[in-house]
Structure formats: structure tokens, C-alpha cells
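Below is the structure I would like to discuss, written out as C-alpha cells.
One protein chain omitted, others in place.
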Amino acid sequence: MSEPDLSSSSLTPAEEPTEGSTSRRRMVLNMGPQHPSTHGVLRIILELEGETILNATPDIGYLHTGIEKECEVKTYQQVVPLTDRVDYLANLSNNLGYSLAVEKLLQLEIPPKAQWMRVLLVELTRINSHLVWLGTHAMDIGAMTVFLYCFREREDLLRIFEMFSGQRMMTSYIRVGGLALEPPRGWEQAVGKFIDAFPSKLAEYEDLLTKNPIWMNRTKGVGFLALEDLLDCGVTGPMIRAAGMKWDIRKDEPYSSYDKFDFEIPTREASDVYARYEVRLEEMRQSVRIIRQAMDGMPEGAWVTSAPNVVLPEREKMKTQIEALIYHFKIVTEGFTVPAGEAYVCIESPRGELGYYVVSNGTSKPHRVFMRTPSFANLQALPDMVKGRLIADTIAALGSIDFVLGDVDR
Amino acid sequence: MADSVNLTIDGKAVQAAPGTLVIDAAKKVGIEIPAFCYWEGLTLQAACRMCLVEVERMPKLMTACTLTVAEGMVVRTETPLVAEARKSMLEFVLTNHPLDCPVCDKGGECELQDMTFRYGAGEGRFDEMKVHVDEKQWSPVVYFDAPRCILCYRCVRICDEGMGVDALGVIYRGVVSEIAPNKEDHLQCDECGMCIDICPVGALTSGMYRYRTRPWEMEHTGTICAHCSNGCKTTLGTRNGQIIRGNNRDKSGINGEFLCIKGRYAFDFNSHPERLQSPLMRIGGKLEPVSWSRAIGEVARRFTEIRERGGRFGVVGSNRTSNEENYYLQKFARQGLGTNNIDHRRTGDVPALIDALAGRTGVLATVKDVYTAKASLVIGSDLAQQHPLLAYQLRANWRHHQSHTYTVTRGPVREDKYSVHGVRVEPGAELGALESLRDQLKAEPELVILFGDAIKGEAVRRLVEFGDSLGIPVKYICLVDYSNSRGAVDMGLLPHLGPGYQGVENPGMSLPEMLAAEDLDAFWVVGANPLEHNKLAADRAFVVVHDLFLTETAERADVVFPAASAYEKNGTVTNVCGEVQHLRSAVQTMGVKTDLEILGLLSKEMRINLGMWTPESVLREIRQTVRGYNVALPVIAAGGAAQSLPLNGRVTLDSRPELIQSAGDTLFTSGTLGRYSKTLLSVLEYPGVLYGEAAEPEADRR
Partner (left out) sequence: MASKIQDALSSAAALAKGMGVTLKEMMSPTITEDYPDVPPKFQERYRGVHVLQRDENGLEKCVACFLCSANCPSDCIYIEAAENTDSLRISGGERYARIYNIDYSRCIFCGYCVEACPTDAITHGHGFEIASYDTSTLIWRKEQLLAPASPRETQTAINPPPGVRSPV
């Protein structure tokens, strides 16, 4: 896809009107980078003929933060807060992906409680992310009410994250070696209350949208792309599941004890905006199921692994034993060293395959951290989805991709 | 005895010379055996027992630091047994170690921390009360916190063996053993700080660096010490434009681990509150701060005016400015002002030595030669006081190679402790006394002669003749006082010699002549203090001074330029052995300029074209034009020392050797600069450190 020539004004006729024809003009329209429905600073260059889209070129990079590069000057544990900021709607998923990659290099065994807790937290993150998606997606299409309800539930989730970690979004709660802090007092009640109430809320969203004729008209048959085309673009996650492919890393390459949980992978065949909506809604139900299992079967034991050279010692020991104090001092000031090597770990983030590729040169700082972010790959499917459709369908298609610009640009 | 012994360490075949220690043999093939008490160059202690290794057919673990290699020996350093032994030793060492890491200065560069993190357990098993002993201050420089000490004896050994001072010892026994000064409750020593830098933990800390910052917060710049002529490399740790500490822990440079108090702690003159930070000009009889442009303009105007009416200039260079500055200054004086009235304070008769040795090669000794030569002869100098690095090298040579040292001095010196023969002479009788050593010296395979200002003028030629008559290879070092005294001579800050000892037509006035000349029109002093003890006879002379402080000379000046110190500039300096090393700017002080920049700006203002005034371009010119200074740039740039060899031709000599006079600085003084170092002043005043009265009569002769 080559970028259209924008050297002159955006209303330049792309081809001279032929004699005798009605005066139909091609025009180029910049959608974004400051457009509410692009959910961040994304610019889409639309080539239009009337309302029909001839071509759409996403122009990314407006949110490029250099996070991948910055990882190279931070110690391994200091990278965790950076991963929070990659996909800022799925912070804990990013924490987890990165931690798993470093733990693979370190060959750390993570205690069951930490693994269960991680599963619980990333599933809450999935619900959180899908709620933001549903709310904003529905609002883009015109359903304002859903937005408010979704954000109400999200508020509960953010409180839970704050309860665990101290911050609502940038949690940095999942760390290399386990969790940052012991799970707080009363977390069972807080999480339990939420998942007890949440299915009925989900039903409410369905009442508002699923059968709603406006919703159906705006979404059914819109943004269709065949499964092969999606796979060619490297699309993963709910989008390919809505095209009939039963692929979910939690099931197919289980990590962090996902194989011990019982849940379904929802799929649809239509591969349109409506099918993606149905898949994501069903995923939230499955997440609730996983969270409930995690709470019921939460193992006893440590919430961090026992690796004195990696994990900070218990605070009580650090204050009373010189050995623990020295380890604390060294880990804090120099960080732990990771054996030279490379590791790729991918997890199923709310958006699809989130991969962390970490290269270590044996020092306490990563040589390279590459993030295979789902948003970047998923966004590539956009042009083919909207070609030949109307501008209004772009909004619906964009929303159904559910990308996060921080995740695209990093 | 075979030439080499074959052994296996961790499966690697190793060849080592007989007598090599296993710990050194392992290091050769890249296997690190941890140790606290082992220190290359010091006697063996085997006190810490961290270096235990498994040796085949030995019933127990062996200490690698005392075990010499043997044919067919099989050593293993990474077995579970060894790991367990290390872990247990660390646990033992940490039993009484206080939880001081957060407040301890060593935190972050502590060997005990490193070892514990690598080899130790992550948790302790002891929760008993620890024995507490209060911290003690032994001198303005040295503080001691006994509970942190792991009794590795490194400090005791470096003080006794390395420095020859023997100020530290161990008192009590068993669990309450403690390092203590040998002189009651304070140190009677050189205050060199070697014990502090060699300490693997934070038991010995320095008064200057104490609680100031953390190692990772500092930037480090390797440069050359600004004080004496030995040219030790010192790594300055700076933070926020302040020098926090100096050390040479990386053992780089010509001095290895060695630094005396000046290199390690006397950097504080740089941030002295009396530092000049603005040009001063005499307005209405008083020195007032003015702008740089006004000061430069005024000096340029007056100099031009004096030059045009054919007035007399007197130019005095410095013993501490860089080679580039010295070269540029003499070029300024000779080409720009048209005068040969240029001089500096002469502290050793280098031209006479260069002349006497003309045409020979391999006769100028380096600092390393002092460590490797089989025999050395010190004439007329208290080496330990005035040339601490050379003294350290000499002592190390005796310790490691049993070299022979001869001294011919006016009074007792520290070298007497190990010298083969020490001769006491009246001043002026040094040469005559050599005859009594002739037979002994003749028997030596080689000799390095170090001579001070007692040998000058014709005496230098006679000394070289004496050396020739011995029939053995002899190398010479002419001892000079300050960081670039040698460079000042090499660069031609002399009325009769230009750069590279090339004679000039119409030699100018020497420094005393300038001071005495009543008709001097301009007196220009760049980084010196000639009026400290003298008066300028020319009352009406226009006096320009570059200096860091308002010295006696600066107070007499009409214009004072605030100059940058050696720690604030780039360039090269030449040490006492003629070794050229690189100065690197570590900090900046607001308002000052380097002497080179001041000279350049002045030349520009006076419309004199003397070439570019960057250190690089001047060094290029020096390398191309000054004899013997075509030194290898990569060596210097990489922080090494390259010896300049100006031995190619006879030198016009000044007929007045009496102008050469060493300042006779001690370990705790450093000319005018030393007066502005609080550290040096504090140790001068501290009771009990008046070192150097006499070598104690019962001093052990080993």
C-alpha cells in the first residue's frame, strides 16, 4: 500500500474528470490524528469517492514512546513499570508477558499461589479491557448509555487493582518472580462481590445492544474479512475467533497454569463487527468463570518465588539479618543478573497474542526487549476491511479491532 | 627445576612458573577464586579462608592463596563442597557484621557485599545481639568502625609493607581482635589513605568522602594529580561539578594502586571558597572585579603599547600548567612580545643532565625502572617526603626483588630502613661521598641514580662521569618538584633555552634578574607566586597574574585572570621521568578560563597570530616541533604514559646553577597550592603526625 500523494491540498482531484462524465472526484481525507473515534492519536488517510472508501492507510507513530529502547537502560525489574505503559488498558497482561519471559531466562519456578493470582488478575484485566472496548465502541456507533454502564463496572475493577497494587492503571503488580506485594486483606470479598454482580450487568449490556435494530444494522456484515486474509495480516485474538478459528494461547500453549482451568473458547463464523462483539461478550463470561475457579481453588503458600538473587528479601528479614540486607541492597542498586540467552513468551492478552522477546547478555539490564503487540498486527487488517465501504463503517470497523495506540507504537 | 609446571584447574590445563600460587594460576586462565585477604604484592595471610579449593589427593580443602602449583595437580573451584565452604565462611564473617549497609560509605562497591551476593546465603541464621564498638577517628583522614572489619589485615600489611610506615597493628585476640594504630589512639603516618582504599569493607573510611554520596551517583574522570612531579594517575569522582573523591582503585597509570595524601585527598583546593571567579583589575588602587573582555582588552592594550615603545617584559611561567600552555606562553613571549625574558621557578637541573647524556639511548629511567632495577642510588633527596611514588616503587622493588638501595643524604631518610648502605654527608659533599660506594656499586648489575637539587651544574656532568666509570648500565632521574616542572623545562620556559632544549640567541633575564630589574615595564606571571618571599623592584611595572587564588603576587597585580586548575583542563603534563600523560577535565568552576584560553584570547586581542589555541592543536605542534616529544598519541589518549626522549644534542647551559633550588616540600605541603587545601592543612596541624624527625633507631632492617 503506497501512501497517496499529499503534496498539494487534501482536496486535490486525484484524476481529471473525464469528458462527459458527471463530476465525480476522488478526494483524500485525513481521519485523525485528533479524531475521537480513533481512540488515540491514529491518523487514517482515506481516499474517497463520495462516501465510498477507495483506500485507507493507517499512519502510526504519533504515540511512539521509545519504550522498547528504554528497556535497555533499565534493570530487569525497572522495566516492569514500562510494560504497564505499553498497552494501558491491559497493564497486568503486559506485566505478565514480560515477567514470564524473564522468568524463562532465569528458569524460575513460580509458586502456585502466585500463578493462580496472576491468572485471576489478568482475567480481571481482560474484563476491564473489554469493558472499555464495549463502552467506547458502542458510543462511537451512537449508544451513549452503554458507555456509562461499562465505565461504572470498570470503576469497580480499577478499585480492585488499586486495592492490590496501589494504583488504578499503572499497577506494576506482577513482577519477575511473582507478585509485587502480598494480596491485600479482603481481596476475596472485593473480587467476589464483583464477579457475583457482573454476569447480570453483562445481561444488561446484551439487553441494550444484542437485539437492538440500530446496533445490528450498523454492525452486521460490516468490517468483514475472510479468515485467510486476517491470518495473512497476523491478526490474533477475538478477531480470528470471530472468523471461526478456535485459537487461544491460553488453551493451545497454556502458561501460568491456565491448563488447570476449565473454560470455553467462544467462536463465531461471520467475521464481522457483530461477531466480534459476540465473541468478546462471551469472553467476559468465560473470564468470570476462570476468576471464580481461581478464587475457589486458590492454593496456599508463597506469593513470590524463593530466589534470593532475584527477589527482594522479606522486609522483616531485611531489617534484622545482614545477609538479607546485603541481598536487598545489591538487588536494588544493581539489579539481578540474567543468564545470557534469549526467550520469547507469548500470552493471550485481551487483544490477541502478546509476545515478549527478551535478549540477555548476562548483565543486569536487558540487551533487547521486543514486544510483539497484538494491536500492531490487528490494525493492519483495517484497510482491507473498509475498502469499498462507507466512512461510517470505518468507525464501526475501527472499534471492532480494539487497538490501543500505545500498544501499536510503543 | 623445570621452567613451568602443568596442572589442571576446573578441567582447564594450566602452565605456570614454579612457585606460582594457585589463585594466580587460576586467574591466568580466567577462573576467579574469591578472596578477601589475598592482595597481589603483599605477604600472604590466609586469614579470610574464602579461597578454599578442592585439590585431588588432599584430604581437606586448601587455601588457594598459599598453595603453590605442583606438577599434575588437579584443582576444582566450583564443587558443591567448595560452594558450601564459601557460604559458611561468609556466614562466619557476617556473624558480627552490623546492619550498616544503608549508612556505610562502602555500600555499592563493597567486596563483602559482592561476595555475599555471589557466594553467600540469602538469609542469616543468627539473631543474637552483635558486639558493638564505637567508631573511632584516628586522624583527620582515617575513621575506623571496628564491627564492620573482617580482619583481613590488608590495611596492616599495606601500611607496613607497601608504605613502610607501620602505623597499624592488631590488638586483642579471638573474637574481640581489632585493628588499631600502633601509636596510642591516633595514627602517626603519611595519611596516604592506602588502608582506606584497600579495605574490602567499610571499616576504614575517609574524612573527606564520608557520607557524601554513593559510587553510582558519581562520574569518574581519570586524570593526573596536580601536586608533585611523580605524575600519579588519580580517578576523580565528581558529582554536580564538585570533586568528591580521588583514588586509583583500577590500578591504572604508572602508579598502580599507589596514591599519597595529595593525589587522594588534596583535591579540595579546587573548591576552596577563595577561588577567584572573575577577572580583577586595579581601579583606583584597588582590585575590582571586571568582565573578561575588559580585562583582556586592558592587558592587550598595555602590552601592545609597551611592546611598541620597546619596553621590557618579564614573563614567568608555571610548574603546574600543562605542556600546551607552557609552549604557548613561551611562543607568546618570544614571538608575540619579542622577549627572551622568560623563566620559571627551577627546581632541578634537567638541562645539565640532558647535556651530559647527549647522544645516548636508554639512560633516562622511567617510574617502572625504579621498580625493576637491580640497584638504585638516591642522592640528596628525601624521597619518601618529596617523591612518594618513586619511594613506593623503590620499596616495592626491595620487597619483591630484593633490590639494593644506596642513599647519600644530608639526614636520615626512610629509605635507610632497607638500604644496603646509607651515607650521611654535609651539603655540597654528595659527589665526594660517592667514592666510598664505588666498589659496592661496581658489583651491581645495573643502577638507577635519582638525584635532587644537590647535584646541579657541573656536578651533573661529574655524576654522569662517575656513572660511566662504574662499567655497568646506569639510568638517571633528575628530581624536580611539581606536576609539570619537567614539562616547563622541556617546553622552554627558560631565558636561554627554547622548546626541546634548543639554545636561543640573546638569552633573556632569569627570574631573580626580572625581580631585581628596576626598569621592567611589564611583569607577567602565569600560575606562579614569585613574590611570596621576594619584592618586585620595578614599582611601576604593569603586573598581570593568572592564578586560582589571590596570592601575594596576585595582590601586587594590575590585572588578575582567574585560571582553571589542572583538574579543570585538558592537555598533557610531563612527570619527573619525562613521561607524558593526559590531563582530563573533571569539573568546571564558574567564571574561570584555562591559561591556554586566556593566552589565546590575549593573542587574538593583540592581533598576534600564534596558531589555534586548543589543547589538541598545540599538542600537534609540540609533537612536530619539540625534540623528543613525538610521543605515541594512542598511548597518551588511552591513559598511558609515553616517555619523551629529548636526548639529541648538546645543550647550552646556564652558568648559574645556584638558580636551581628545590622548594623542599614534604608529604603535607605543596607550594602555594597546598596552602589552599584544607586536608593538607588539617594533617599538618593534627598532633602526632610530625613525621620524619628521624627513622627510629630500632627500625627493623629486614
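Every chain is named by a letter (A and B) in the order it is written, and numbering of its residues begins at 1.
One rule holds for everything that comes next: contacts are C-beta pairs under 8 Å (C-beta built on N, C-alpha and C of every residue); 3 or more make two chains touch, one makes a residue touch a chain.
Quick caveat: nothing in here was measured; it's all calculated off a predicted structure.
Asks: Pick from A:164, A:303, A:356 or A:403: which residue touches the chain that isn't shown?
Replies: A:164
Asks: Using the touch definition up top, pick the residue from B:107, B:317, B:452 or B:600 that touches the left-out chain.
Replies: B:107
Asks: Can you work out which residue in B:56, B:217 or B:518 touches the chain that's missing from view?
Replies: That would be B:217, which touches the missing chain.
Asks: If the hidden chain were put back, which of A:88, A:149 or A:247 would touch it?
Replies: A:149
Asks: So which of A:30, A:78 or A:380 would be touching the chain we can't see?
Replies: A:78
Asks: Which residue numbers on chain A touch the omitted chain?
Replies: Counting only chain A, the missing chain is touched by 74, 77-78, 81-82, 145, 149, 152, 155, 159, 162-167, 170, 172, 180-181, 184, 204, 207-213, 312, 318-319, 325, 328-329, 332-333.
Asks: In the complete complex, the non-displayed chain touches which residues of chain B?
Replies: 101-103, 107, 135, 210-214, 216-217
Following the convention adopted for this analysis, only the chains that are shown with their structure count from here on.
Asks: Using CA atom averages as chain centres, what separation in Å is found between chain A and chain B?
Replies: Those two chain centres are 61 Å apart.
Asks: Sort out for me which residues of chain A touch chain B in the complex.
Replies: For this pair, the touching residues of chain A are 308-309, 313, 317, 319-327, 329-330, 333-334.
Asks: Could you pull out which chain B residues touch chain A in their complex?
Replies: For this pair, the touching residues of chain B are 91, 94, 97-99, 101-102, 107-108, 112-114, 116-117, 120-124, 126-127, 214, 216.
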